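Note that this complex is displayed minus one protein chain, with the remaining chains in position.
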Amino acid sequence: MANTKFRPLHDRVVVRRVESEEKTKGGIIIPDTAKEKPAEGEVVAVGPGARDEHGKVVALDVKVGDRVLFGKWSGTEVKLDGVDLLIMKEADIMGVIG
Amino acid sequence: MANTKFRPLHDRVVVRRVESEEKTKGGIIIPDTAKEKPAEGEVVAVGPGARDEHGKVVALDVKVGDRVLFGKWSGTEVKLDGVDLLIMKEADIMGVIG
Amino acid sequence: MANTKFRPLHDRVVVRRVESEEKTKGGIIIPDTAKEKPAEGEVVAVGPGARDEHGKVVALDVKVGDRVLFGKWSGTEVKLDGVDLLIMKEADIMGVIG
Amino acid sequence: MANTKFRPLHDRVVVRRVESEEKTKGGIIIPDTAKEKPAEGEVVAVGPGARDEHGKVVALDVKVGDRVLFGKWSGTEVKLDGVDLLIMKEADIMGVIG
Amino acid sequence: MANTKFRPLHDRVVVRRVESEEKTKGGIIIPDTAKEKPAEGEVVAVGPGARDEHGKVVALDVKVGDRVLFGKWSGTEVKLDGVDLLIMKEADIMGVIG
Amino acid sequence: MANTKFRPLHDRVVVRRVESEEKTKGGIIIPDTAKEKPAEGEVVAVGPGARDEHGKVVALDVKVGDRVLFGKWSGTEVKLDGVDLLIMKEADIMGVIG
Partner (left out) sequence: MANTKFRPLHDRVVVRRVESEEKTKGGIIIPDTAKEKPAEGEVVAVGPGARDEHGKVVALDVKVGDRVLFGKWSGTEVKLDGVDLLIMKEADIMGVIG
């Protein structure tokens, strides 16, 4: 992932989806009804943050490498260096595992 | 629940749903029409809070261990360490029992 | 109602619905078309208030014991200590009787 | 109307609907298409006002006794001391007659 | 129009619709497709203005006597002293002629 | 255009639509699918600007004479001094040519 060249704008993050057969360190298993599209992934790039009302950039809470859960239908799919990735807003991320 | 490794972002909380056959200490009984999906649970993790207009994080009002009532359809289901859990926003929680 | 153990969050209040055959002290009679579900009740618990833009909690205007009118479809039903109650936001309450 | 015991919350007002056969002092006649439900009335109670962004209560512009025009479908109907009344928000009131 | 007794609230204005056969001083002719309901009129009463975020009343930009254009479907119709009038918000007025 | 007598309110501008057969100085050609209703025009009048949160009027960025592009379905059509014009909000204007 080191040679990733995509810089997300504002409060967007890039997430690599983790397949459900991979064991996650936090022991999370996505319930059966969600098996075919697990909402778990690893953050591979983060934007600088959105601006607050006074124009100040507020840094994001997730960082590169975080294991995250996100809404099953969140994000836009792109392929970067041959890897399928999702670009989503930090607000679509529910939390960090581990 | 001690080995839970999920850290919710912002104003999200993780709730373990309580089955309606369990007696709650506050004596709450969910009405019959809601029996199959009682909207009662125990908070197992809380986020740091949402940011207000000035970018300051405002801590949540619920804490780990609180018995809470929440909207029947609130939250997103995940399984963590073999336990079915719900991730929801604090705004979906109506109050604390006991 | 003294042993009520439910603490509403934010700007929510708990209301005990008053049946239309009970006479209210203010002499309010709900119109016929609303007979089967009168929108009148007694406040049994109030939340601390919602936060304003600066994160300050603004106390509610209703208090425990107030006789109130509220939108017929407002609130979520729960049973507490054997009593059917409604949890609603203060904004759903139209006013206080008496 | 003196023994009215209903105190509206926030920016709500209580209005007694005026039947279209009553002559109003301003000489307003509601157009024919609206005959069966004229949007004219008399204010019988006013709330203390809504809070602005800083939590300060801003008093309402209408007062008890004002003859007002309001949207035909505005308000919620209640019966108070045997009189049919409407509870609505001040924003539903278009203006004052006379 | 001098004996008009209607005082609009907030940012509302009262407008007398001008029929399309009347020549306007600015030479405006409403296009054919709009012939049957020309969106042109004369302001006969203005409210004091809406309150800004700090509760201060901001006076309106139109004044009594202004010839205005407004959205064809804007406003609520009333009859005042035998004249058909429209009550609308200043935001529905597109501009002033002449 | 000098004898235009229409003064737009707030953040509205008046635009004269430019037919697609006219050559524009910036060399812009509207794509074929848009041929019958080109979204190009000349500003003939501008409002004073909208008020910001503090009630201060913020002047518009376009000025009379600007060649502009705007959303194909933007604005309301009027005829002024025999010329078909569009009244729209500045936000409907995408940019200035030349």
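Labels for the chains are A, B, C, D, E and F, by order of writing; each one numbers its residues from 1.
Quick note on the criterion: contacts are C-beta pairs under 8 Å (C-beta built on N, C-alpha and C of every residue); 3 or more make two chains touch, one makes a residue touch a chain.
In this text, all values refer to a predicted model and were calculated from it rather than measured experimentally.
Quick one: jot down which shown chains the absent chain touches.
Looking at the complete complex, the unshown chain comes into contact with A, F.
Can you work out which residue in F:Gly65, F:Gly82 or F:Gly98 touches the chain that's missing from view?
That would be F:Gly98, which touches the missing chain.
If you put the missing chain back, which residues of chain A would it touch?
Given the touch definition above, chain A has residues 5-10, 12, 14, 45, 47-48, 51, 53-55, 76-82, 84, 87 touching the missing chain.
What does the interface between chain F and the hidden chain look like in terms of residue numbers?
Missing-chain contacts on chain F: residues 25-31, 34, 39, 52-54, 56, 58, 61-62, 69, 71, 90-91, 93-98.
Convention: only the chains that are shown with their structure count from here on.
Just how far, in Å, is the C-alpha centre of chain D from the one of chain C?
23
Taking each chain's centre as the mean of its CA atoms, how far is chain A from chain E in angstrom?
Centre-to-centre distance between chain A and chain E: 52 Å.
Among line, ring, star, complete and other, which best matches the way these chains touch?
Topology of the interface graph: linear, an open chain of contacts.
Judged by the touch rule stated earlier, which pairs of chains are there in contact?
Pairs of chains that touch one another: A-B, B-C, C-D, D-E, E-F.
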